[in-house]
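Left out: one protein chain. Kept in place: all the others.
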Amino acid sequence: MRRYSAFAIAREAARYHTGWERAWRSPEPKKKYDVIIVGAGGHGLATAFYLGKNFGITNVAIIEKGWLGGGNTGRNTTIIRSNYLQDPSAALYEKARSLYETMSQDLNYNVMFSPRGVIMLAQTQHEVRGYQRTAHANALQGVKTEFIGPERVKELVPIINIDGPRYPVLGGLWQERGGTGRHDAVAWGYARACSDMGMDIIQKCEVIGVRSEGGMVKGVDTTKGPIDCDKLGLVVAGNSGALADMAGFRLPMESVALQALVSEPIKPCMDVVVMANTVHGYMSQSDKGEMVIGGGTDGFNNYTQRGSFHHIEETVRALCETFPMVSRLKMLRQWGGIVDVTGDRSPVIGKTPLGNCFINAGWGTGGFKAIPGGGWATAELIAKGEPGPLSAEFGMERFIEGRFIDESVAAGVAH
Amino acid sequence: MSKAVSALEGASFEGFAKVEETGLRGMITVRGDLDSKEMAEAVKAVNGAEMPAVRKIVHGEGGSVAWMSPDELLVVCAYEEADAKVAAMTEALAGQHALVVKVSDARAVFRISGEAAREVIAKLAPVDMSPAAFPAGEFRRSRVAQVAAAFWLNEDGSFEMICFRSVAQYVFDLLSISSERGGEVGFLN
Amino acid sequence: MSTRLASGGRLLNKGKQLKFSFNGKQFTGYEGDSLASALLANDQMMIGRSFKYHRPRGVVASGSEEPNGLVNLGEGGKFEPNQRVTTTELFDGLTCTSQNHWPSLEFDIGAINNHMTRFFPAGFYYKTFMFPRFAWKHVFEPIVRQSAGLGKAPQDRDADTYEHFYAFVDVVVIGGGIAGLQAAKAAGASGAKVLLMEQTPHWGGRAPVDGGEVDGKPVAEYIDGLVAELQAMDNVTMRNRMMGAGVYDHGYVLGYERVNDHTPMNTGPRHRLWRIRTKQIITATGAIERPLSFAGNDIPGVVLASAVRDYAVDYGVSVGDRTVVVTNNDDAYRTAIALKKAGLEVPVILDARASGGGSLADEAKALGIRVENGKGIAKVKGGKRVTGVVVCAQAGQGAMLEEIKCDAVAMSGGWSPVVHLWSHCGGKLIWDDAQAHFRPDAARPPKGANGEGFVIPAGSANGPLELAGVVADANAAGVAAAKAVGQDSSVAAPAVAEAAEAAMEPVWLMPQGAGPELRIKAWLDYQNDVKVSDVRLAAQEGYESVEHTKRYTTLGMATDQGKLSNINGLATLAGQLNAPIPEVGTTTFRPPYTPISMGSIAGEARDAVFQPLRRTPIHAYHEDEKAFFEPVGHWRRPYCFPKAGESHADAVKREINQTRNSVGLLDASTLGKIIVKGPDAGKFLDMMYTNMMSTLKPGKCRYGLMCNENGFLIDDGVVARIDEDTFLCHTTTGGAERIHGWMEDWLQCEWWDWKVYTANVTEQYAQIAVVGPNARKVIEKLGGEMDVSKEGLAFMEWKDGKIGEFDARAYRISFSGELSYEIAVPASQGRAFWDALMEAGAEFGIMPYGTEGLHVMRAEKGFIMIGDETDGTVIPQDLNMQWAISKKKEDFLGKRAQLRPFMASDDRWKLAGFETVDGSVIPDGAYIVGTGVNANGQRNVQGRVTSTYYSPTLDRGIAMGLIDGGMKRLGDVVEFNKVDGSTVKAKVVDPVFYDKDGEKQNV
Partner (left out) sequence: MLTLQCPYCGVEAEETELHAEGEAHLKRFGPGSSDDDFEGYLFMRENPKGVHFERWRHSNGCGKFFHAARCTMTLEVFGTYSAQTLEPPQEIKDKISAKYPGWTWREFA
């Protein structure tokens, strides 16, 4: 792999950039791989990357029915944070966040991780207590957060109205090293690195069946023919139910639409990410200048990638109240993605009823920020056949035992 | 009783339509078997009104009766008469599985009048307010902006709208804003 | 230069001159001008700077597809960035400024990027700015951000208002050009209810500019007739200045009506967002002309041929004195002819087609215009304005044949149907080789609730570009829509006469063999600075899907969302991949069609009506007393009632001391009250509550717990049995609607044969807690018939009767540990009753207390609070509330869940009380630290605080919390963490801190 650098750009500029090589190969599938990952989104590619990097397993295919990074990886609002309440979540998301810190260098691909800081606003006494609880939990979890007062919030976010008549800002949970990243670049960076390790990324190849023998996985049938494998990882946010169905089991999950929107670009006016959970809206400003806005999920099963407009309305209403200047911006584009939501709103990383078939799913609204951590934990699970400490609590058996990981408890939402 | 006051004590606003809080009104929630003879008789005896059809309101001498759901009616009458009507209906339905409860004080009532009254509501409720779709006698439960409400059209062309008492000010503000001059739409009339 | 012509300007009212300013310069225009035409009339060609390279940008189009002409419009509370000059109607006093430059439009430091173009190819930032690690956030990103963005951020609160409107029709026609009008006529003639919307202020679209004859009349005259006919139809509504912004599932259309943008001084809403439900939608949204990709095609003065014609005909404005026309189709000849007829010079028409044009070409030649077939532009000369073009053979690599001086270039690369609204909800496209564009595939329409297609494209939005085809197609669309809604229309399409056109030929690069030095100057996306070379680079590097290319290069991601660039970019990509265009695919179109104001989306919901604010009947008292409120759901409850100069903590302390020592009042009206009645009511409540409710005696009260099926506590409250088959269930403040719905769910969907009715009567009553040793005296002072003595109304009993002159129901229950009555009166009498209590209690110093006082007093008594002790993960057993879980019942909601291994296990954290060793208050949310760390390196914990307060009664910090081992840990000293890393020591104690024997409430 030719390294990317300012020098390389200068060299290529002289010859009108005709010398750049492909970022990833586009191979035909082999007959058999040690591991097949279904899904070339962020989590799938990260899983493959850490299989190679941490365990030396590189005879890996990543099979994608569309284009790599074309699902939720390329549709989210790019927020990265780890100020979660429960220990297992905090561990997983903080692992992810810390990997984001060095991702550009690790992948030699600028993913534009921008630790500009994330504030979760407290606008009721209940939220104040909830976020103070999170701050105390984070202090013991090694996650650096702080509960800050309204003046500090105003200092960090000059465009906010902290004296709103309905929900004055009472403070906020501040994670200074949270922020945003360039979502597409995360997928592209991992893909380039995986390809460089000799892994095959097979795009436009849909899995149409999972083959097994004696309760053990044998391979998959695809639109490009059957492919064998020793181990199979299902990492297909928004399609987990369909893949599980092929593999012969049900999941404690439902798929719903989640929507986001952006404004037209304006000059920089907000340097942090703000989440306002009482009024249901969150916003950051992209490097291009667009205000990136996310809202809530629909309540019904949906695979159309089109959500209901009233959620957009609710979100925009909330943001106009919190940031009055938003009212005079225009909505440039709205879109939706399909997210898998579990019974306790936390993801599943674990074994499945089918031997040597593993699953990473159910990220709900919080998948992007977890990509490197989710990949790291899933790679460990697949390589060893047993969950490591990061994923130990995230198995599906928790639903039988009643041992949930519920993040909604601290007035927070799992965005 | 003399100390009873309605939520907004008769507030009103005049824009391109007129919005008024109508003051205290008697209201009774009745749940039971609407197809039963006893229920029909109870309604007739208490209000002089026929049993309303689905999504209709019927006006009788003693007040009005609105269809709320397949097993629920709303009786609307003078505020002072509600207790007596509750007692009478309870007696008429004795032995039946039914629930009769006064809810007069839980509600606020608004009248929206004027030629463009339909458009005031059409700004707030996801309901077809065109004359063809919403004739007099129609009774619709829906939402206005962010709260539940019910409204009907009187023969005189005015609408009446019921909401919960706690959101009376909110609904009044919504109706007032929606009827401000300059906001005429010109679609429904 | 661009200037106002003596003739032309069919949309202008030259009798009314308007003043406006651009960058502080005072200009004039006419009523009817767009801001674009008015700027051009004043020779203001350059309007802004591009996104990445800060290149000079001038108007390139005349409608909503404009990518370049964006300004900061207005001031203060009416300021708005990124307003398109082509869709902004001129009004008197309009002020605007140019965007994206520093220090000035003419001299922009950022334009240095322009000279570095070669070093900033597509995706360059993914390949660099990686070292040192902190530098992206602190050095590179700020530079990128400063140079990006377009308009300024608004500063002030929006001075305008917005509203919504719900409309229900049979057929929505989007687009009021000749196709939309004809379709509306055909649909409307059936009697169907039709809503026709047009985004501009004018009917007829561009047909009057292009000419032709319909029904034996000049097309403009035919259109006037159509408009009059439609206006006369009662079942047809016509709205202009209203854009079809989005098509959503089940026939939902967003109509964006700009009510007062052109009359900002009027009262009334600025924008009205229509939410329309319709059975059928006709998209008569027209087509958009494509630019040609040649070097320098972005220099101000290079304008779409149709736009040049629009400015001349509609606004009487010339884009330049000498205009070179370059085209691959016949339509651009109309521009040359129009310009020539307006007395302007057209030095040459460069027609890329070797075989040239049809009858329009003959007409142009007859007017003396030089026409060169098989020729194109190698490059445009000029910086901030076109000065000339270098002519070349289209077939070659761009060798100069001659240089022609000019100050404008009118280009046309063919036309693309506006398929956005067809596509929003899943309509599929098909590639049309002859016209080289995507058009709707009638076989794969978006489908509605009934599984049938609900969108019908009409006119050029469906592919036909010539007038006859447009009118016939639109008429057929109208007839089809009528049929689809169950009506009949027999309207026939009128006869059309027009010039015959020769076939267009796709030209994706000019000249065809342009080398890298030309391709790097051939723009695809003007606003985002994406060039032919960028798309080629993306393909070369493996970003082969359209979505990859789009994201890698930012093609089509600008505020115009690629209206001009999408097809050209796609064709360039297909060329590089050596694949047919339809195989490469198209991008997904997302609403809105053009950006719509956030204000219109929020609608009326701002300030007082941002959200419903629920008020109790006593709310006005709280406001008058300047209570400090806290939001609880949509209610606002007084947290405390601070007096002048008093802190909140002081106020809470005063309120508690008064209540504990004498008497206080709490407005408890927000508590939910649900009547449950029927022969099976007791059986039903036995399922809903963990307790046994069916054994409760009439006249008595019982505290009950509710769990969900997952076993977790979701609500609590006092249940009163009214008579044999009637219960009244109290819920928490936030729980009334939720719990009522929960009950109805089980009654309607699971136990529908049980005879139970419920009614939510929460708001029927004002409920006031009279609390404290003097509570009885205060009530007795009011008089009335009710006996509230210890014997007359014992603890956990209720009674109806008169208190004073009020119809009251009194519950002898206590959440504070004091002698306490909760008294419900009809809401309409609530305020009067409150005032009467205040008056009667004056001699005892009576005062109201707020939610914080309530919380502290219940914590002093060790009572749990839903939302504090519970958080959705807590079961009653965790709170030592086995006493409230009936052992006799076979089943209740949550029982099965509580039998699961982790729920039944002993190692769950359980409730205990805590007293700090030093008397201080444990911080909210603190955890009890354990020893060592877990496998993920996190500090082990063994519990957490759930409620922690300063107790005025005990003058020390008290707390409840969950701890491993629960009450077995009595006497242990544990450490709660603080965020600064230190800890506070506390002793595990009984959570009942005050009056353990309950003597105070039982008097």
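By letter and in written order, the chains are A, B and C; residue numbering begins at 1 in each of them.
The criterion applied here is as follows: a contact is a pair of C-beta atoms (placed from the backbone, for glycine too) under 8 Å apart; a residue touches a chain by one contact, two chains touch by 3 or more.
Owing to the predicted nature of the structure, the values given are computational and were not obtained by experimental measurement.
Student: One chain isn't displayed here. Which of the visible ones does it touch?
Tutor: A, B, C
Student: Any idea which of C:N113, C:S147, C:N475 or C:N710 touches the chain not displayed?
Tutor: C:N710
Student: One chain isn't shown here. Among A:T18, A:T102, A:T223 or A:N301, which residue touches it?
Tutor: A:N301
Student: Which of these, C:G515, C:P679 or C:G741, touches the one chain of the complex that we don't see?
Tutor: If we include the chain that is not displayed, C:G741 is the one touching it.
Student: By the contact definition given up top, give the residues of chain B that touch the hidden chain.
Tutor: Residues of chain B in touch with the missing chain: 54-55, 67-70, 72, 126, 140-143, 148.
Student: Write the list of chain C residues that the hidden chain touches.
Tutor: Residues in contact with the chain left out: 248-252, 277, 426, 447-451, 709-710, 741, 744-745, 748-750, 752, 890-891, 895-897, 899-900.
Student: Provide the residue numbers of chain A that touch the chain removed from this figure.
Tutor: Contact residues on chain A toward the absent chain are 239, 241-242, 245, 250-255, 298-304, 308-310, 342-343, 399-400.
Everything below uses one rule, namely that only the chains that are shown with their structure count from here on.
Student: How many angstrom lie between the CA centroids of chain A and chain B, rounded to a whole number?
Tutor: Whole-Å distance between the two chain centres: 49.
Student: Just curious, how far off is chain C from chain B if you go by their C-alpha centres, in Å?
Tutor: Their C-alpha centroids are separated by 32 Å.
Student: Between chain A and chain C, what is the gap in Å from one C-alpha centre to the other?
Tutor: Centre-to-centre distance between chain A and chain C: 22 Å.
Student: In chain C, which residues are in touch with two or more of the other chains?
Tutor: 275, 605, 608, 611, 613 - these are the residues of chain C that touch more than one other chain.
Student: By residue number and range, which residues of chain A touch two or more other chains?
Tutor: Residues of chain A touching two or more partner chains: there are none.
Student: In the complex of these two chains, what residues of chain C are touching chain B?
Tutor: So the residues of chain C in touch with chain B come to 161, 163-168, 193, 237, 266-269, 272, 275, 277, 604-605, 608-609, 611-617, 634-635, 675, 677-679, 755, 757-759, 761-765, 805-807, 826-829, 831-833.
Student: Which bits of chain B are touching chain C when the two form their complex?
Tutor: Against chain C, chain B makes touches at 1-7, 24, 29, 31-32, 71, 97-99, 101-107, 119, 122-130, 133, 145-147, 164-170, 173-174, 177-178, 180-185, 187.
Student: Inside the complex, what are the residues of chain A that reach chain C?
Tutor: 4-6, 8-10, 12-13, 16-18, 20-26, 66-67, 69-70, 74, 87-88, 90-91, 95, 101-102, 104-105, 108-110, 112-116, 123-126, 128-137, 139-142, 146-147, 159, 165-167, 179, 182, 184-185, 188-189, 203, 263-269, 278-279, 285, 287-289, 304, 306, 308-309, 312-313, 316-317, 319-321, 324-335, 389-390, 392, 400-404, 406, 408-410
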